[in-house]
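Below: the structure, in structure tokens.
Only a single protein chain was left out; the remaining protein chains are all shown in position.
Let's look at chain A:
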Amino acid sequence: MNPIAEYLVAALLLLGGAFTLVGAIGLARLPDFFTRLHGPTKATTLGVGAIMLSSVLYFSCRGEGIGISEVLITVFLFMTAPVSANLLAKAAMHIGVATMDGTEGNPWEQ
């Protein structure tokens, strides 16, 4: 494997790991349920994207063919993440989870 590809794979892995970590920190530290929802659903978007890219790059450079399965994993994740976020938010509104002080606007009563 040539060195440039190796550096690129390492950089992408670090970037992906860093964003996943930031997402986890957000999950632990943000003040209320709705803001916490942003941490894990979002960090995974870029974090998983970067890790997937590095995986594709690694296996392509090793000459084992281009990894289509990684791309599929990402596509499935991108399709399902908004749905789970939406369901979590709906469930939270349904049981009336308290929002943090200073939240503008109100969730609906439906």
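Following the convention adopted for this analysis, a contact is a pair of C-beta atoms (placed from the backbone, for glycine too) under 8 Å apart; a residue touches a chain by one contact, two chains touch by 3 or more; residues count from 1.
Here, contacts and distances are computed from a predicted model.
Choosing from "Acyl carrier protein", "Na+/H+ antiporter subunit E", "NAD(P) transhydrogenase subunit beta" or "NADH-quinone oxidoreductase subunit J", the protein name stored in UniProt for the chain missing from the display reads "Na+/H+ antiporter subunit E".
Remark: the residues of chain A touching the chain excluded from display are 19, 22, 25-26, 29-32, 34-35, 37-39, 41-43, 45-46, 49, 68-69, 72, 78-79, 81-83, 85-86, 89-90, 93, 99-100, 102-108, 110.
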